[in-house]
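For this view, one protein chain was removed and the others were kept in their places.
We call the chains A, B and C, going by the order they appear; numbering starts again at 1 in every chain.
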Amino acid sequence: MSVAVKKIRMGFVGGGEGAFIGQAHRQAAGLDGRFELVCGAFSRDARNNQDTGAALGLCASRCYSDWRRMLEAERALPVDQRMELLIIVTPNHLHAPIASQALSAGFHVFSEKPAALNLAELLPLKAVLERSDRLYGLAHTYLGYPMVWQARQMVRDGVIGSVRKVIVEYPQGWLSEDVAGQGNKQAGWRDLPEQSGLGGCIGDIGTHAFSLAEFVADQPIQHLCAMLNTHVASRQLDDDAAMLFKMADGASGVLIASQVCAGEENPLKIRVYGDKGGLEWRQEEPSSLIHRSLDQPMRVLRSGVGQPWLCDAATRRMRLPAGHPEGYLEAMANLYGDFATAIRSNVDGNVAPGVPGIDVGLRGMAFIETVIASHRGDTKWTELVCPQ
Amino acid sequence: MSVAVKKIRMGFVGGGEGAFIGQAHRQAAGLDGRFELVCGAFSRDARNNQDTGAALGLCASRCYSDWRRMLEAERALPVDQRMELLIIVTPNHLHAPIASQALSAGFHVFSEKPAALNLAELLPLKAVLERSDRLYGLAHTYLGYPMVWQARQMVRDGVIGSVRKVIVEYPQGWLSEDVAGQGNKQAGWRDLPEQSGLGGCIGDIGTHAFSLAEFVADQPIQHLCAMLNTHVASRQLDDDAAMLFKMADGASGVLIASQVCAGEENPLKIRVYGDKGGLEWRQEEPSSLIHRSLDQPMRVLRSGVGQPWLCDAATRRMRLPAGHPEGYLEAMANLYGDFATAIRSNVDGNVAPGVPGIDVGLRGMAFIETVIASHRGDTKWTELVCPQ
Amino acid sequence: MSVAVKKIRMGFVGGGEGAFIGQAHRQAAGLDGRFELVCGAFSRDARNNQDTGAALGLCASRCYSDWRRMLEAERALPVDQRMELLIIVTPNHLHAPIASQALSAGFHVFSEKPAALNLAELLPLKAVLERSDRLYGLAHTYLGYPMVWQARQMVRDGVIGSVRKVIVEYPQGWLSEDVAGQGNKQAGWRDLPEQSGLGGCIGDIGTHAFSLAEFVADQPIQHLCAMLNTHVASRQLDDDAAMLFKMADGASGVLIASQVCAGEENPLKIRVYGDKGGLEWRQEEPSSLIHRSLDQPMRVLRSGVGQPWLCDAATRRMRLPAGHPEGYLEAMANLYGDFATAIRSNVDGNVAPGVPGIDVGLRGMAFIETVIASHRGDTKWTELVCPQ
Partner (left out) sequence: MSVAVKKIRMGFVGGGEGAFIGQAHRQAAGLDGRFELVCGAFSRDARNNQDTGAALGLCASRCYSDWRRMLEAERALPVDQRMELLIIVTPNHLHAPIASQALSAGFHVFSEKPAALNLAELLPLKAVLERSDRLYGLAHTYLGYPMVWQARQMVRDGVIGSVRKVIVEYPQGWLSEDVAGQGNKQAGWRDLPEQSGLGGCIGDIGTHAFSLAEFVADQPIQHLCAMLNTHVASRQLDDDAAMLFKMADGASGVLIASQVCAGEENPLKIRVYGDKGGLEWRQEEPSSLIHRSLDQPMRVLRSGVGQPWLCDAATRRMRLPAGHPEGYLEAMANLYGDFATAIRSNVDGNVAPGVPGIDVGLRGMAFIETVIASHRGDTKWTELVCPQ
């Protein structure tokens, strides 16, 4: 007889009322359906913390005032009650410390990106992770989109031939003005190096573009030549970036990331061209993947369960028939879904298949540091060296 | 001190493994986050029923073999444990009987559309509902999209002036071949009048187009002149429809619904033109609302929390900043969200504000019957009379 | 040795300064390059007439005050000097009388549409034409677009299978207000039945939609059921139309034509669906032809010389490589080009291959009259009978 599947018990650090990304994580987990919120330390503001927990149905006793206390208290609970998975949605500087402690305390960790403030902080986390038997994942949400997987598979299958050129761009406009000075909290901590890291725009969204490029082109970036700008006077960190790059298997390309492209929303976009064809995907219209080729008309592959021309990796990440749009939360829910599958099937290693892991975090961190070094230097090409 | 909010306890009839729409309902409810699945009668197939329940974390005792049994058993449970809300995702012919019984037994009901097989069946349900103190809602998911509310508000605010012309179209292609004969279950029951009602395509998707037109243009259709076709030989019901119509406040228009537009996915689309401008919305790209006018360039209003030019009704139905696509499940989750709010706030009456209610069901049913009458007749205009 | 090709000597009736369509005709002829303007009766306003002629390089002696005089005077010139082809770009009521006289006088005629004010006037013109050995063409410019020919060829080749459904629409917005009352001349005569004919919108642009539908679907419309509206109080003729129709080979469809779709420009669009796939073409983006099908992803065929997947009929109507947009004037120039070829090659009959001829005019006229009859009647279907 069928045995009822148990939900995965999860807790949150961060994500109190007013925090967009914490809410998104809960919606994505709810959409997947295999998770149950059992505890949280949502905010350093006691009232916000309690209110958030209560609104989410938590009793006061599992609404902790502090994440350290939460780890300790949960660890003391019976094994079938205590939190299994910790979701970290704090500002950046807390990601690595909390993740290290949580892993050491025996909890799986799913963390907002970046994995840490810098490489120096990330390497110890990596060591902790490798000593543990827990899973660690990073919320690189854009890598959860089905048509991104479809694009990668087509590259791997040689559909566009040998990759020659990659153009990845992420032009946002929301930091065109001094919104931090106008009270926008998300803009505020993002501009504090001690909370955000050394990269502004390049860390916040440049890493998304970077990870997407390496993922779809299926080869690492090895050298780059970068320019950073800060357009708003009161700002400490960069708000605009652009670079040339060369990849390991012969492709070269351009990466653009900016938060001062006034009026732009969130059009992360990638184009990859090989000697036989090219692919184009845009996050604002994520259901369409454009495939151009030398010997046939342009095709538009559309997301949708049951399309025989889509690969398994893509189809498994869809819920609906073609023409029923899925979006950002569904992409994030795909990461949650793969994490759930990995937890329940006791996969080996520390990475949930399908979920960006510590290595994506490491490369992202190395990327930020390389970009800053390149920006400050006078030589053209700077090598991107990533510790293993 | 904050008191933990209780989840709304819901049960399902229908929606066993393999049923797309039941899964979508659970995902939408999970995305909203205020619901908890406590019971179900998912399938007449015992194995499917048990497996579905177990996979969803239900213990066997609340996995009922039969919906009548479920209503009875749940009613016998303590008030703080028993199901509060029944979700009906069965084939059409069961919608009204189950809803009637559930309402009578004291449960709120959220039903897939159509509300009933025909008007004759729906009127008694309406009577039951009016005698009860429960809420009843219909899953007209497309009315949950934020930019549909934005469009309606702009019409109401006179932004496009007095409405003159409405063009609503819903061309699908999935019934271009005899897919029922090829084993497609969803196509199968949809073509059986005793399970689906007298309308094929016109019932299945024509009603979506109809409801959308009346909702956005903010006036009822009063007369219509319809043509139905059945293109696949083995099929009993219509698979293609088109009609002219006239509305109450002077607008006229065209409605197209078809399931044999080979290659089309799900591009429900509406255009409404007034004497000052026009609006255009397309479900496959639901974040954009095009606004044309006589005295300024075309504008594209884009979905996104915090856009000052969007109305409250639209903004309340969004979760994410602009450029982070929301789709079909988010639209359905908006209906769940409004239902949750209504349940928790004990609204008067039988309709949850924001959720299509029995009147939408009635008009849809009257629409189907009027279309069929028009199709069969030789006179040009047939009045759409809807019982109150 | 090569002998210099002689230009085709053409003259204009109508098209004085300020007349958009006359200017477009001259640009199209110039773009083709095989025509030479030798005379004209451009305007009843003597000053306008002389100024127009002078600006176009004509000496005063071939700038005629009156079209009758022009026909007479040109006929009297030596055969190697006199006009060969008359372009008629006057208001509608003059099309047939001038064409008749010109044909009788031995000139080829290329006329703006409609061919006449009504069927009663057109039949005698047809008789004159058939007695002559001259060519007659109608400026149904949209039938000159290469991707329209591509679509028709794909229909003929069975690429989309047997045609089931045709949706053709032509929503303009420029008559949303009383622009005639505001002094717009083009709007002015269009609303005078004695100059424009009995159709307003249905005659002006409905006929374009009609001809396009019959051309691409490659079968005639046999029955229709129409609704006409007049939304601006001061207007005599219809400014808005919609209809259902049935075609000869089993397809049915919808035709929408309106000039009160506020904010719309000129998006004539056709969709044709068969049992294997569908085609979509939109005049405002004329280089793209969308091809959907049941067994492969959506394709976008793009205009451009040298694309091996395009048919000859399409490729012959292109000038530029893919990605170099061609538009309305190029489409019209294609009609001029086919007319030039026919004149120089002395084709048999009265129709220049590739140029819409008298039969397109006849069907258009029968269409207008049938629509008006249908609109006025109470029966659902009215047969479209077209004299041969």
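Things worth noting here:
The definition used in the following text is that a contact is a pair of C-beta atoms (placed from the backbone, for glycine too) under 8 Å apart; a residue touches a chain by one contact, two chains touch by 3 or more.
This is a predicted model, so every value here is computed, not measured.
Only one residue from A:111, A:211, A:258 or A:334 touches the chain missing from this view: A:258. Only one residue from B:13, B:138, B:187 or B:301 touches the chain missing from this view: B:301. In the complete complex, the hidden chain is touched by one of A:80, A:312, A:348 or A:378, namely A:378. In the complete complex, the residue from C:23, C:222 or C:315 that touches the missing chain is C:23.
Of the residues in chain A, those that touch the hidden partner chain are 160-161, 164-165, 167, 169, 171, 173, 176-177, 225, 227, 229, 231, 240, 242-244, 246, 252-254, 256, 258, 260-264, 271, 273-278, 291-294, 298, 377-381.
The omitted chain makes contact with chain B at the following residues, 291, 296-302, 307, 309. Although one chain is hidden here, its contacts on chain C can still be listed: residues 1-7, 20, 23-24, 26-27, 30-33, 50-51, 53-60, 172, 174, 264-267, 283-287, 302, 304-305, 319-330.
In this text, only the chains that are shown with their structure count from here on.
Separating the CA-averaged centres of chain B and chain C is a span of 44 Å. Of all residues in chain A, those touching 2 or more other chains are 302, listed in ascending order.
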